[in-house]
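Inspection log for the structure reproduced underneath, given as structure tokens.
For this view, one protein chain was removed and the others were kept in their places.
So, chain A:
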Amino acid sequence: MDTSDAPESTPRQSTTSSLTDYFIGTTPLQKRLESIRKQVSVLPTPPRRKIPQGSGLQENVDPQKVAFLLHKQWTLYSLTPLYKFSYANLKEYSRLLSAFIAAEKQKGLAVEVGEDFSIKVIFSTLLGMKGTQRDPEAFLVQILSKSQLPPQNREGKVLWTGWFCSIFGDSLLETVSEDFTCLPLFLANGAESNTAIIGTWFQKTFDCYFSPLTINAFNLSWLAAMWTACKMDHYVATTEFFWSVPCSPQSLDISYAIHPEDAKALWDSVHKTPGEITQEEVDLFMECLCSHFHRHFKIHLSATRLVRVSTSVASAHTDGKIKILCHKYLIGVLAYLTELAVFQVE
């Protein structure tokens, strides 16, 4: 039994302000906690969204660079805010990162920073790749193999590419101080071992954290609906869904391809609020597709798992792989992915 005055550990003395802060919610951390409480208590995604309109890219965007980002398969990661990252130091980062890669690749040997290596790392900003003015500038990291050809055609082969961006990532911004740069979405293309090395360097240098960003079936349906809703001048690919049936010994994949115009027609029939997409519409759209399939094949797709969606706008896999095809809707696609990344980071 407790003898009423048993010694108890003394609490910390410096909590003085923290309690007040807690209830008033002044510090970024408090704000963050509050927003998370709200998030957890309501549905993870808002029940309505805008249909992506137009290009949305800022005027100063470099079309060559944008073209470079399209038609490639990117693996998605979410990224916590970068600590003490500075756009003024990109050159320095190039040097340090290339030294780091060299060191990682030839473990055990001393490597001097700035020395010539067989690879070259380039950091460059992706001007204009943002949703609002408040979004920090996106940037690109490339690893080139240095060819031994004479300097004039020294443009080596691109070994690995990765880029960091934030499109309408405001909600994350509000909860960090100015020491941080919020680029919650990271996309990588190239050998995973390189991604690991570069990711490790970023984690060590900017105290951030990469996590693979997967897209669950719920979000895939949203992507499917949003992309079907996009107005296209001409379609470059069929609309296709992949459903996976978990069965042994091998899982069974069901591919369901529709002519993009038929998909659009179906969408138009379920779509009511102009310019916006609601959860009900998304559900109805998917339900229609499934019931159509059931009528023909007597298979309830709703009992299986949606694993991939591909349209003329973009294609996405549940593993967190994405390929963007349409220049016009690049920003729209990235905005949704940023939203997912922010959700994961918070």
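The rule is simple: a residue touches a chain if its C-beta (ideal position, glycine included) is under 8 Å from a C-beta of that chain, and two chains touch if they have at least 3 such contacts; residues count from 1.
FYI, contacts and distances are computed from a predicted model.
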What protein name does the UniProt record of the undisplayed chain give, "Plasma membrane iron permease", "Elongator complex protein 4", "Proteasome subunit beta" or "Centromere protein I"?
"Centromere protein I"
The listed residue (A:K204, A:K231, A:H259 or A:H300) that touches the chain absent from the view is A:K204
In the whole complex, of A:Q73, A:N89 or A:T132, the residue touching the missing chain would be A:N89
Which chain A residues would touch the chain omitted from the figure, given the whole complex?
1-2, 4-5, 8-20, 22-24, 27-29, 32-33, 36-37, 40-41, 80-81, 83-86, 88-89, 92-93, 96, 102, 106, 108-110, 112-114, 116-118, 148, 176-177, 179-180, 192-193, 196, 199-200, 203-211, 344-346
